[in-house]
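With one protein chain withheld, the remaining protein chains of the complex are depicted in position.
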Amino acid sequence: MKPAPFRYADPGSLDEALDVLAAEGDGAKVLAGGQSLIPLLSMRLAAPATLVDINRVPGLDGVEATGDGVRVGALVRHAALLHDDAAARVQPLLARATANVAHPAIRNRGTTVGSIAHADPSGEMTSVLALTDGSVTVATPAGRSTVGWRDLFVGPLETSVHGPAVVVDAFFPALAPRSGTAFAEVARRKGDYAVCGAGVVVTLDADRRVEAVRASYISVGLVPEVVDLTEAVHGRPVDAADWAAAGELARTLVDPDGDLHASADYRRLLVGVLTERTLGTAAAEALERTAA
Amino acid sequence: MTTKLFGEPVRRREDARLIVGKGRYLDDIGAHALAAAFVRSPHAHARITGIDVEGALDVEGLVAIYTYEDLTGPMAEPLPVLIPHPQLHAPRTGYPLANGEVNHVGEPVVMVVATDRYLAEDAAERIVVGYEELPVIVGVDAAREARDAVHAEIPDNVAARHHQETGDVEAALAGSARTLSFTQYIERSACMPLEGKGVHARWDPADSSLRVYSSTQASTSVRAAIAAKLELSLEDVEVIAPDVGGGFGVKIMHPWPEELLVPMAAIRLGHEVKWAEDRREHFIGSAHERQQRQEITVGFDDDGRITALDVHAWHDNGAYTPYGIIIPIVTATQLVGPYAIPVYRVVVESVYTNTVIVTPYRGAGRPQGCYAMERTMDRIADVLGLDRAEVRRRNLIRADQFPYDHHLTFQDGRPVIYDSGDYPGLLSKLTDLVGWDAMEARRAEAASRGKLLGAGMAMYVEGTGPGPYEGGHVQVLGSGKVLVATGLTSQGQGHETSFAQIVASELGVPIEDVEVTTGDTRRFPYAVGTFASRAAVMSGNAIALAARGVREKALRIAAEVLEADPADLEIEDGVVGVRGTPGATIPLRTVAVLSNPLRYAFDEAAKQATQFARAGSDDKPPVAVGDAPGLEHRDYYSPIRSTFASGAHAAVVEIDPATWEIDVVSYAVVHDCGNVVNPMIVEGQVHGGVAQGVAGALYERMAYDADGQLQNASFMDFLMPYASEIPDVVIDHQQTPSPLNPLGIKGAGEAGVIPGTAAIASAIEDATGRRIAAMPISPTELYDVMRSVDHERTAASGRRADVTA
Partner (left out) sequence: MTSVDTERSITVTVNGVPRKATLPVRRLLSDALRHDLGLTGTHVGCEHGVCGACTVLVDGTPVRSCLVFAVQVDGASVTTVEGLARDDHQGGQVLHPVQEAFRECHALQCGFCTPGFLVTIAAGLEARDRSAEITEEEVDEIVGGNLCRCTGYANIKKAVRHAAAAMRPAEADHTGHFGGGDGAW
């Protein structure tokens, strides 16, 4: 289990990184945290001709939390985001989801943006990007563009980012007023990829009635999706909302696959259970933020 | 025997190097060795149509490529059937490199040697092997149906039909008040030591000698195998097990193809060669264990006393049978556990499948036997509406029935006669420890939190310390150092400490002066190996006997010097003295010097033993007839039969009825391994065994698809538990010394793992009211059980509120 030979560059600027990527062509791949990529290389399931290591590119390691949302640079490690209080205030889902990413030693090296660019439907952060209606910034030799999550995720382990390009940051919009979030997952071992995970956002109206409910799941579809569960509980006073009904609705809206660790039906069951459980928690937070 | 250190929780001596990174494991050896890598079969069953190495030839750093065509002499013959048995009627083994056919994914086909492992893998990747795929058999049921054959000339796929019976079971069943029949399954797992296998070989062309390091549990037999296969004199081969990063059974299997091929390459290339198995290779190129289908019929009376037991099991032995039918025999004979079974018949059919070979994994057939017997007890209790502990109690062998003869033949060819034990004592300690009688209150409390709680228990008897023998050598040096050697190997059991405790106690020397070497054929060439919980029993007793021999000689020599009767002498803290006479002493190190009459004074101590320093009798030779120079003794322990350890476990599970996640919330162990050399080490063995038991019950399995591809050949998908999955364990001890050996000890290594599957299955059944007849079980499978309308409910569930998914 040793990687096949490759060529390696560690450019000192984003422009240089893009130059190298352009020069090396299709066989070049960006290396950031490497916690998903390097095992694939060692198992020789991937063999890029060139790795362009962006770890020395300055300016990509910041977490910027504003009233609009949280912008996470490409070199921000999961551990840094997990412990960023300002980010957690603006978008609490970030820390809640990140706490479920693998184990501390992996979080110390792996990056949030890298896990999004890896587009693993079992990864927590892809679904968080979707649920928050987030986007990424893609730098190419032609300039920068913003790519929304719907356009980004094309298939399992596949994004719309091609050619010489670096995903330089991800932007997670702030949690809306009168809203609360929660995240939970069921994993076979603590720290494993989830058998099923759920992130939810509940938004109340000024009268503390349920205005909107959205959820996104991990290890459920081929690409992250956001499911609107509002109809199950719309207009209900928050303390009288039937979260189980929302869970039931969620079960009908997802189309999971089975694998070694869970049948499709079991995943569907978990979608319902986790939806119900997280909605209760998220609603409590929404209520708190509405009262305040 | 003094008991100064024997029985004490002495801190481990091996830790000093291991905690600072100074251990010496296989891959730490041979910094300049060439590296081997293997092309392994990607198919479960195929004919090899060609091997094209052309593409690999220009890989930089490539040194050599070997295929079957390059093997000569005994190397070109099949690998040995290591443990032949008359009932193994159709044994098959592979070749070091595949000879025209492959029978499981991972079977080695080509060996590549290059200047480092990266380059060796580069070359291996470029070698193209042509295959013509053949039909694939996966799992005991497919093997039994035998629509296809793993080995063409064995159309029924049956390697062995192991059969034992103690009476007329048909008649006994017919005469039983009640009978029950059922079928159950247990799946494959594997030892999965954190260090894979590995071999390093160095050939010295100047004196034609070969030194091999192997991460093995059997260095002496690896040595013999290498000598035989490579046609070398035994004297020219030495094999050393360095620090070994866990074994759990997989490293008792030998010779692995790599253990022969790496030395072969080292000789041919005249250069050190090393192979350090990687994790993927370990999954597909080592060994697994545990899959069985068990059909059980039991006869019993209205009180739950068993009158007859009839077991027919099918055991998946994988593609080959190099380790014989040890696991089927162990299952067959250990199944009866602590119970008096009036009439017993067992047939275990060992069947071929196109999967990795099956050789012992800690427990080695016992977990399966325990699962069969203990689940039978649960079923009897269920049908009669009796408490599961009570049914067990009624069937236990009583403490006054020892020695107890089961009239079965064990894996060592010796009778299954239990030497000692107190099984009712174990059971009552267990029910106290886990709070068995208060379980309904716990169940209610859990229910109030929305959880389903259930408890289960399982008891076992484990034949430990089988022969044929082990040896020990103890030598006192003039420096006062006491060198101890035994041939069997260590994989983390703390032998350096426990054997030193034995010697220190036997000889009366400070433990700091004792140095223990294991698994090095240079130091002790006769040995069997470390398996079947035998190291403490076998080598422990052999070393004790060797120490007693040294003591006897020391006292004899000291008695002359001190002009005393040897019977009046004692050794304490390394000094021989006359009991009750202060001042009349001689240090043991001086005795050691005097034991070896010298001509040359190479150091200060030696002076005392030279020919003009010591007055001797002119009419006696300096070394008496029949005596030998040196204060040393070699002795062997060869038991008449195995000694039988025992124990009882209880598990309490809580199940989330929404997600069907299963949480082991309590785990209790009562353990009896006779006299204990080091209780800290024994508890550590129990903890580790229990973790593997929980793992095997709830997390680990080898998931093959119908094409024989192992779907979870990584630590990502083979769910070896982290700390987060392992419950806290409470342990109580009982000691019934073995009357069979001088130290009164029984083995402890495997015990912890044996009852896990049975106890946890029982607990889940208790919690859910659904029959659990296939283990391990995961939440997704439990969900399927719970939502199935047809799935069998227990009788006990009818007496409680039912739950459904």
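Per-chain residue numbering starts at 1, and chain names A and B are given in the order in which the chains are listed.
Here is the rule we use: a contact is a pair of C-beta atoms (placed from the backbone, for glycine too) under 8 Å apart; a residue touches a chain by one contact, two chains touch by 3 or more.
Keep in mind that what you see is a predicted model, and the values were worked out from it rather than measured.
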Of B:K4, B:R279 or B:H312, the one touching the omitted chain in the full complex: B:R279
Candidates B:E101, B:E187 or B:D243 - the one touching the absent chain: B:D243
Hidden partner chain, touching residue among B:G494, B:G508, B:G708 or B:P737: B:G494
Contacts of chain A with the absent chain, listed as residue ranges: 1-12, 16-17, 19-20, 23-24, 34-35, 38-39, 41-43, 50-51, 53, 55, 79, 102-106, 108-109, 190-191
Where the missing chain touches chain B, by residue: 11-12, 14-16, 18-25, 27-28, 31, 116, 118, 191-195, 243-248, 278-279, 491-494, 680-681, 683-684, 687-692, 714-716, 720, 722-724, 726, 728-729, 752
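The working rule: only the chains that are shown with their structure count from here on.
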Chain B-touching residues of chain A, taken from the complex the two chains share: 1-5, 43-44, 186, 188-193, 195, 260-263, 265-266, 269-270, 273
Chain A contact footprint on chain B (complex, rising order): 117-118, 121-122, 125, 278-280, 658-661, 699, 703, 711-712, 714, 716-717, 719, 721-722, 724-725, 778-780, 783-784, 805
